[in-house]
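Let me begin by handing over the structure; questions about it come next.
Here the complex is missing a single protein chain, while all its other protein chains stay put.
Right, subunit A next:
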């Protein structure tokens, strides 16, 4: 019942905060969010699962209750955690708490609604990572959209309405595509009468779907694979489905960006891993080269786009496209280090991008501009915030002893030795992306934070308040901790990843 407790605390907390007066909403939400954070950390220490949740592994904190019955198909409330989902749940709870603290400065209207929505998102995100029945998962998956739409639409920047609706339409259409494909798949699977993901995975590995509507089983599996891949690719996002991301990020208020980049993007990669890369090993093999090509294009193209930006937030946003490209490369490598590294990168990128967005947000709070061209020498006035921004940038570039290095190293190590054709060449091309990352980040740093102090806007810049700095220090600490000792989570990740890779021999 631990997972239910986590979700319930966040949901009830959301309602309480929504009805609380604006004055205390921020502090109240922070206090409430400490409960799921503490609970999830306790779950992390008490984790006793083994193997992969979908492939007959031992689940931790499992619970399953019959929910609905529709003709022969039953839907149940089915949640549980394995080594892949637990780190993401912990990431969610910690990032939410930190995002709440980082909102205290910038959010100054309709606070109770804002913090209520943040907690509501948290509840749904936990649900997405913990759910093991398709319908439970899909309900949480879709429920994330509405609060994020409102967060961007109400508290966002000047073009917030456009950005919010673009985000909503893109991801909702993608969800519809994926939903239809998966339902068709389940109906075509013989002897599957539940929507429990482990049952579907088992059936997929033991023969796959039968012919339906005149489409042969293997063809149907391929169609479903592609449809679901596209559905999740929008969420990740992968080039060419990425165009909603910079708009949403730039217009979103900082705390929403933190959650968007930190956790919401991981919903896409997590779903790819859970669905496409666990249930369709044959299709993964067959489509390895095009997917690897898309991954490399995402890395390079995202980095080139970031290089061309002058808005700090846009730079960080496009760098997410790049980083998600690494995740896809690691997944398609289909080796222990590749898939494990990809999962590690999900957590690592969640921490680092969260840190970067917070740092940019702190600078924006003081300067009211994010344009690189409008400022220089910020290090002079905000040494601590800038220091953290630079540290985050180095994390992005993969400085050893920071989690970014460990993640990228695992991924490249895994993908270099992968079985698909031209794997080393793809890996080499993707590694070139790191050079570009270093290029655009250092270039932006050099212009904005170093050199003589100058600011185009008329604001007095002084050091940021402690409650803006503290969450960034927590994140930095976690980034370094994971960089120094990746085994904190990598061990449980590989334990859950291994069954996927020899999935055929179930």
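The working rule: a contact is a pair of C-beta atoms (placed from the backbone, for glycine too) under 8 Å apart; a residue touches a chain by one contact, two chains touch by 3 or more; residues count from 1.
The definition used in the following text is that contacts and distances are computed from a predicted model.
Colleague: When one chain of this assembly is omitted, its UniProt record names it as which of these: "Probable branched-chain amino acid transport ATP-binding protein LivG", "NAD(P)H-quinone oxidoreductase subunit 2", "Monovalent cation/H+ antiporter subunit C" or "Inner-membrane translocator"?
Modeller: Not shown, but named in UniProt as "NAD(P)H-quinone oxidoreductase subunit 2".
Colleague: In the whole complex, not just what's shown, which of A:183, A:307 or A:428 touches the removed chain?
Modeller: Only one of A:183, A:307 or A:428 touches the chain omitted from view, namely A:183.
Colleague: Check the options A:50, A:154 or A:230 and report the residue that touches the missing chain.
Modeller: Only one of A:50, A:154 or A:230 touches the chain omitted from view, namely A:154.
Colleague: Which of these, A:68, A:211, A:425 or A:470, touches the one chain of the complex that we don't see?
Modeller: Touches the omitted chain: A:68.
Colleague: Tell me, which residues in subunit A touch the chain that this view leaves out?
Modeller: So the residues of subunit A touching the unseen chain are 18-19, 66-71, 73, 110, 112-113, 124, 138-143, 145-146, 149-150, 153-154, 160-161, 164-165, 168, 172-173, 176, 180, 183, 187, 213.
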